[in-house]
Structures are given as structure tokens and as C-alpha cells.
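I'd like to ask you about the structure that follows.
Note that one protein chain of the assembly has been removed; the remaining protein chains are unaltered in position.
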Amino acid sequence: MSETSHGADRRRLSGHSIVRSRHFRYLLAAAVIGLLPLVFTTSYWRTNLILCAINVMLAIGLDFVLGYAGQLNLGQSAFYGIGAYASTLLVTKLGIPFWAAFALGTVMAGAAGALLSLFAVRLRGHYLAIASLGFAVITYQILLNWISLTQGPLGIYAIPPPPPIALPWLPRIPFTNLANFFYLTASLALIVYFLLDQMLRSPIGETLAAIREDEISAASLGINAPKWKAFAFAASSAVAGAAGCFYAPFVGTLVPDAFFVTESFAILAMVIVGGMGTLIGPAFGAIFITLLPEVLRSIGDLRLILYGASVTLVVLFMPGGIMQAWRLVRQRLFFFAEESAT
Amino acid sequence: MISIVLQQGINGIVIGSLYVLVALGLTLIYGVLVQINFAHADIVTLGAFAAYATTHFFGESYVVGIAAALIAGAALGWLVNATIFSPLRERGSELLPLIATIGVSIMLQNAMLALLGPIPYAFDTPYSNHVLRLGGLFLTVQNMLIIVVSSASIILLYGFMRFTFLGKALRAVAQDRETAGLLGINSNQLIMLTFVIASALAGMSGALLGPVLVLTPFAGTSVIVKAFAIVIIGGFGNIEGTIIAGLLVGFIESFTTQFLDPGLIDIVVFALLLLTLAVRPTGLIADKREENV
Partner (left out) sequence: MTRFRIFAYSGVLICGIVALAATPSSAADHIIKIGALLPISGPGSYFGAQDKQGIELALDQANKAGVGGYTFEVQYEDSSCAPLPATQAAKRLIDEYKPDVLIGEECSDATLAVMPIIEQAKIPLINAGSSSIKVTDPGNPWTFRIMPNEVMQGVDIATNAYKRLNARTAVLLHENTNAGIGNANVFADTFTKLGGKVLTDIGFGRDVNDFTAIATRIAGMGDVDVIPTYTLEGQGLKITQALMQAGVVKGGGGKAIQLGTIWLPFGFEQKAGNAAIGYIRIVQFDPTDQRPLVRDFIQAFKAKFNADPTHLNAHAYDQIMLIADVVKRGGKDPQSIRDKLAETKDVAGTTGSVEFDKSNQNVKMDTVHYMETKPDLSWVSLKWN
């Protein structure tokens, strides 16, 4: 990908415009998040917003391990499901408070990811893809068949929203309100984004890139590749688990079918269409892939054909995804403007 | 009890040989291309519908249907290679073709759904309900046909790879593409040939599977996930390993149903897959290929 040139581009231009400053971008994102539920007031569109926030988490989580560490993980649906089921069962069966269950669910998904990385240490490319797919199949089948624990296909219903938060100097914030629920998930997505971004800007980012490019030369640089792969897997699956913890109280209903392996493909599509190897790309990819079928509802069946076609066409003609398209458009439109600014 | 074990053994061979046919295509492609074709499942589905259309709409015999499925599969395989794998090969990415074929698969399934509808087709051949009985054992003529046709194709394929010039050339490309090129072997044409053979096999297995499985646009998907497991358990690119692993998965399916629960089939198969990867990542059968491990 061209993120190296992109990085250079950023360094060259940094300081020339306040718009380019990272702090400004985070502030802008926060402002947009704050405004969105005020623009979209119906429960349908607010539900879509929440779904976008959850999917952004899933996409940037997968991108961390795929785009940066170069490991194709098709098991993301499993970690998503582990987070959702673990947190819900901890609340309903053991009566643990939601936020503790959230933390535990995230950790459990991360631990499962670390477990799968034992395979990643020994396998590459397609072997890893199929191994992680196998992991997703097994997890789905366990959720389906262990009825005494998970209710299996009978489903868990009426999962309550997270308990209200009482911040000092503010009225209690209830999450039965969809706008508040969106603020909650979107802030978490933003925090996750910030954390991953910080990590990738630290030496960790370069280490992962070295492993992705060539494991053997990475080892000669003294990089402990298995350890870092395990770390990338654990971080990525913990993020998916965290998203899952919100999925359950958001939908209110939990059935194993929500975490079938095709969900992994959907998350993969978000990363690819957005542009893997950048964080912002998959975030936009997630929003695009989530909203596309909703906007295309009126064309019925054809929307899934379009969805498949868009993944294929992006890979064939625009492997950098939305980000590549954006850079092309920017070059054409702002060529003169940027020249004069430099 | 003995007759039940025997009967389940037969059941396992029938379903296992179908899995072998599907998995062989995947493993052949992997052998020369080091790529996975996710749309392989939809080639199987297309083959099944091609055979159905030939027998039910045009009134031809089942054998003609199998031939039609073979041709349809080969044609779709050619198309997938020409539009997806060939252009992407130049970019040298390992994962992009796989991802692109996931997109192709979603597209094909839903296009077939739009055309053919969601109601399962009842694909009965003249042999479907003709049951042979011996002692306590039973076998439909259709299932016997499945065993015969798939063994014949497996033997033919094996002979082709071992003893013909083309087959040897294919194996040469699989082992070392650059050297093969130096020896004057046109690897692009050979890759296309492999693709067409593999997809023809998939199309044919669709014609055989059509009367067995629930024939909807999603029919191939239910088989392909197991085929992936078989390819790995047998060792990617390893034909003997794939045959053994396919039959093994067939036996797992029938004996898990007999002694445990059909709901556990996938868990057992994929636990075996992960175990294989953990213990012997090159597959059950030893193989020279180590580059992906």
C-alpha cells in the first residue's frame, strides 16, 4: 500500500494547515458524533448510527491484524460472538454488573484471540485464513449446541441496556435512549481508534510492518515475531469482543446466527472497501458497508449482489479502497490549491 | 450392530467421495497457483442447477446432465480465472484474490437467488429412489453411481497428473514456477488448464450432489466449508492426502451421526483441522511443501 508515501505526505504538510492537525481531526470527529443524533432523530436512523459505531470497531480491529500485521483472520465473527455471549451471560446468569461484564467479555475475546495466535505463529497466509475460519465455525457450533449455557437457537431475549451512568454535575444518563446509546458506542469506537492509532505511531507500528513485509528479516532485526503476532491477534479480537458486548444490549436479542462465519466476511469487506492498512479507511468502509444495504433497501435482493460486486470491483480496480479513491479525487481537485499552500 | 457400522461406512464413503471431488479442485488450484478460490462453492451449485435444467427442462438423460454440469463448471472456472486470478497474479498479493472471490461468491449466490428463487428444487434422477438391498444393508443406485463416477474421475485425474506430459508439466509448475518457465513451459496456459479441470470437477460433483443435497442457490456453501477443512487436513496441494482426508470426513459425518449427534459434525471436523494444524501443519500425509508453514 502507499501509506509510507502517505506518511511522508503528512509530515511534509504538517503545520501548514490547522485542518491537518490530528487534534483537530479528533475534535472534528467528536463534534460530528455529538451532532449526528441531533440530525438523525428517528429511532431507525439512530439505530443505524449505533450499528455504524459497532461496525467501525469491528473493522478497525480487524484492520489492525490484517492491514498492519498482515495476518488474514477470518475468525472475527467468533470474537464478536464471544464478547456478546460472555458479557450477556455474566450479567444474566451471575448477576455481575454490566461494566465488569464488559471488561471480562473483552478480556475473554482477547484471550481467545491470543489462543488462536498460537496457530498464527506457525502458519501464514491461507493456512491461517482457513484455521481462523475453522475457529469461527467451531465457536458458532458451540454457541448453537451448548443449549444449557447459551440457550442455543432458542435465543436470549429482553437483554437490558447498560445501567444509567451518574456522572458528577450531570443528570443521570440512561441508555434506554438511543441517542445516549450512540454516544456511548461512538465514544468507545473513538477511544479504540485513538488507542490503535497511538500504538501504530509508536515503534509497535514499525515492528508490525516489519513482520508483515518479511518475517525472516524481521527476526534478523531482533524482533520476536510470534510475540508480536500474538499481541496483534489479542488486541484485534479484544476490540471485536468489546463491540460484541454492546451488540447484545443494543439488539436486545442474542442468537448464534448473528455470529455465523459470513459475519467475518462482512467485516472483511468493510476493511477492504475502506482500504486496508489505514485506520481511517476501514472506519469509513464500515460506515459505507453498513449504510449501503439500508439505503438500497428498496431494490431488495439486488442489494446483496451489489454488495458482492463492490467488494470484487474494489479489489480488482481500487485495492486501496475508499482511501485510494479519496486520494485520487483530492489530487485532481486540490492539486493547485495544495501547490500554492506548500 | 455390525450391519449398522457397515451401513454407516457405506454412507460415509458416498458423502466422502463427493467431498473429495469438491476438495480436489481446490487442492489442484492451490498446487499450481497457491491461491484459494472461495467461489468454488458456487461452481458446485451451478453444476447442480445445470444438471437439473438439462434433465428436467430439456428432458435429457442424467448422464447428459452430468456432462452439462461439467461444461458449465469449466466455463465458470475459466471466467473466474480470467477475470479475477489472472489480473491479480501480476500484483503478487497473497490475500487479494481470496478476498475478491469472497465477493464473487456473494454476488453469484444472490444472482442465482434472484433468478431461481429460494424454494428448494426437488432433483430426482431415475436412480434416486431405486434401492438395492443386501442383508440389512441398503444403497440407492444414485449413491452407487456417485461412488463409481467419483472413483473413476479420481483415478483418471491421478493418472493424468502422474503419467501424461501435461500432468507432469503441471506438477513442475506447482513445484517451481520460474524454473518451469525456463524449461519452456507456459505457466499461464497451464494455470488456466488447471483452473478449468478443477472447476469441471466441481461442476460434475454438483451434478452428483444435486440429488443428494437441498438444492437451493446456497447448496454449494454447505459443502465448501468442509472441503476447506479436507484440503488442509490432507495437506494443501497434496492429491493423495485430499482423497484420504475427504473419505475421513465422510466417515466422521456418518459415525458422529450414529454415535454422537449430527449437531456435532462440524465441531469434530474442525477440531480435527485445528489439531492437524497444531501437530502436522503439512497435512496428514507428509509432503515436501513447507513454504506456507
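To keep things simple, chains are lettered A and B as they appear, and every chain counts its residues starting from 1.
Just so it is clear, contacts are C-beta pairs under 8 Å (C-beta built on N, C-alpha and C of every residue); 3 or more make two chains touch, one makes a residue touch a chain.
On a predicted model such as this, the values are computed, not experimentally measured, just so you know.
For the chain left out of this panel, the touching residue among A:Gly34, A:Gly155 or A:Pro174 is A:Gly155.
Hidden from this view is one chain, which touches chain B at 1, 4, 7-8, 11-12, 14-15, 110, 113, 117-120, 122, 124, 128-129, 131, 133, 138, 140, 143, 209, 212-216, 218-219, 221-223, 253-254, 257-258, 261-263, 265-266. The chain not displayed touches chain A at residues 19, 40, 42-45, 47-48, 51, 141, 144-145, 147, 152-155, 157-158, 251-255, 257-258, 294-295, 297, 300-301, 303-304, 333-334, 337.
Criterion: only the chains that are shown with their structure count from here on.
The distance from the centre of chain A to the centre of chain B, each centre being the mean of the chain's C-alpha atoms, comes to 33 Å.
Those residues of chain A that touch chain B in the complex are listed here as 66, 72, 118-119, 122-127, 129-131, 133-135, 137-138, 141-142, 144-145, 261, 265, 268-269, 272, 301-302, 304-305, 307-313, 315-316, 319. Within the complex, the chain B residues that touch chain A are 30, 34-36, 83-84, 87-88, 91, 93-100, 102-111, 113-114, 225, 228-229, 231-232, 236, 261, 263-264, 266-267, 270-271, 273-274, 277-278, 281, 292-293.
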